[in-house]
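Reviewing the structure listed below.
Here the complex is missing a single protein chain, while all its other protein chains stay put.
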């Protein structure tokens, strides 16, 4: 039996959320040939022959604190225009199968378990999933709602770090697609250093920040100083509500500003707002206003308006990450993977501009191919 | 005497136009320390030590068919907000000196000279300028108004090609910052092939196309198919009036579309409009609307609005080109220079995306430095 | 039997087009309580008690040159996001009933009938519809694709005028929601003057022009001179293709510019583009750029971006017009109705600004109520 006949698990933290539901339904739809693999970089020619697990070999499960069954969640996304009409029914059996593999997350209010008990319980859930399905490996990816930035005196680990610790304990590669803490907790430093597992993060780069990561280098390369970079994001859905919490928004904005500061050399003037606008549903509009100087002090302005669906932008990237980390694990690569900076606002090292990050990713694809 | 004590000529075709006036005035202002070298890539750290002629060593002259003296032209640009108030008087002596080196261009209506006579006359003007000033060399740069795309049955060379032929005959490096034909005439093929001079072109990449050259690769790298890319440019000034001629606009648009087709693999749906709006003066607004597909066929849109002054964007790049071609000539480099694709919509080979073009330019800087 | 128990016919020219299909399906959906009457001004409180025919009393039919059955057309609109999913099946019986009342339009290529024969045939179709259903009256509304602006030497009536003449001959109130000629042909002057029927037109005011009709008065009232007003429209669907014909676009643009010239006192600088972008489907994006002067010559800019669906904007207004003209006819009002200028780019007299047009419409509602 070849490695590719083996199946690979994808374990979502936030398995009933928009991103996980879209990724689960979309993987089934693309695997069945119902849709082209739009937005999946791992399906472009440079990745052919790189030994990535095929989409048909992925098995989905995860943790969540909500109860809404995946088929119903998918229907809601279709009603909001995130998924095509007809898709939820076309992939109902795959959604139902994934739904049966979702375990209760936590800690919920009133939960008296210690951090250690929670980590042990989550790790056991993941291991059970892996063993029951006879999977070659399972990749854990955090796509849960952004949690508030931790305060200075928190004695307990945030939930995202509990799940991340559980991933390591279960021997699973891990990626954090959200701005939450995940592996970046000082309490996990030792576990991370000794884990011998590949991991990547933090904070997926999907819309406004994706744009920023190509525009900021342009200004630098053309020697045009940016005086102010301001932005407003309007979004509804669960994400909008979660980010209406100023602490969660602060966590998210830190990533956006990091991209600018890393590329421009210092953070320009300007703020970033994230507004919860329930009427927008799962669609997002991001406006950016960039004031820059031209020759002899002339004042110029670039404005961008990005209208997209975050779930539809994130889902194919999340599938990419699952496949790339699975393959990295197969090859015995360990530790933070700076080659995956292309996907993150706050990567594990590597260059800050998208073009250079893409070159790193291509080089990684080449390395994976050479390893076959 | 070192090579750097020698002076270098910069000969503008269209020497009384907005770009040439801004470049002439701006070079004097930056050389005098009145303004930082914003927008001049050759003044950034990677070009230090590359042996480029210093700004203080540049001597300006050129051809034009208009009579308005440069100091007066500069005052008009200051009134329109292109140059800072006070600058024209601060650099009046440099403008007057350059003005005295402007020779009458052509052919004007009623001119009975043959193409050969015109080329010989233009070449003599350039050589006279070079010899009188004892210049190490003179770089010729076309910054004249865009001329209509040539028809199939034109038996005579367009003016831009006459000037380009004169540059070669005078032994000068040449760059074409406009969409006009310049050296790209079949009648000049032999002269180009045998010239043993460095040259570069065509069509400077300043605003809307600059943006396109970083945005288009982003869509490709993220596997997001672009369905339609539409654009409208509003501009006044002489450029707006010239481009109100549909044939001139067609020449200009060909360059804009080439960038998209080269990057995206094929030209997407959508048109580009260039409107003459005299009320805009020398300022330009460019709106782009990009419809692209996301995962599972979701429809997303990016819009960009660029508000800038083309002259202020072009002038520092034109100074860059003069310096880079002068240095290339000093080192004996000849033929088309794909390393300068960073500056052009329609470069002489090399990659289409700005990031890769910037890497080529940096490598060229390294090569120039190594040659010292 | 009261007047309201009587039923009213609505006869669409272009009965299988996007607007007519949306109006037919939407009327059934609103009448059945499936959707609120969004966008129908006649359903707002000022029109209560005005004696308008209820939505449940409207009977639909029309002419078209296409064959696609209305239920299928509605499914296509639902797939494109114009109609809600599920609506076509919910109102299938109403769509089928309307479809059976669509007669073949013309003239098609090769049709040898004279203008008179065509008018007679169309009028007979309408009268037959009215009599078979025992309708109190039938209102004819042109919602067909825009036809090219007529040339100077056209000896034959354009199709829109043939249908308009047929409406008068059949004794029907008439409205022209398109920029086509309709009743505005010199050949129809006598028929119009003697018809003793209420009629209204031309060119429905739905999106970009609706905006212009409220923004232009703002600049006038604040004494802020508009220097240039430029616009670009991107649209797909049948409308985009029809308007890709320069002559059709010219007809459409004339209406847009008339609104500005009428309000501002003279036409400002600036052009309007209409681009066919098939990827946009039935959705339209309109960008406007308005350069205006402030105090002491300061230069200011307003830009607007309108993203909407023309059919969904037009359909409720078309239903409004059918009801208002039916009621006007019931009351014996005849001739052009300037009170309906609110709905048109090129109204039959009355004020040019939307606010004043709305006041006229409210006064008309009052008049209708008083007549009961």
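First chain written, first letter: the chains are A, B and C, and each begins at residue 1.
The criterion applied here is as follows: contacts are C-beta pairs under 8 Å (C-beta built on N, C-alpha and C of every residue); 3 or more make two chains touch, one makes a residue touch a chain.
Only a predicted model underlies this, so the values are computations on that prediction, with no experimental measurement involved.
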> What chain C residues would touch the chain not displayed?
Replying inline: 22, 25-26, 29, 35, 37-41, 43-44, 81-84, 87, 210-211, 214-215, 217-218, 221-225, 293-298, 300-309, 312-313, 315-316, 342, 353-356, 358
>> Need a quick check: the contact residues on chain A for the chain that isn't drawn.
In response: 227-228, 230, 232, 234, 269-271, 273, 275, 277-280, 285, 287, 289, 291, 301, 303, 305, 307
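Here is the rule we use: only the chains that are shown with their structure count from here on.
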>> Multi-chain contacts only, two chains or more: what residues does chain B have there?
In response: 301, 303, 305, 307
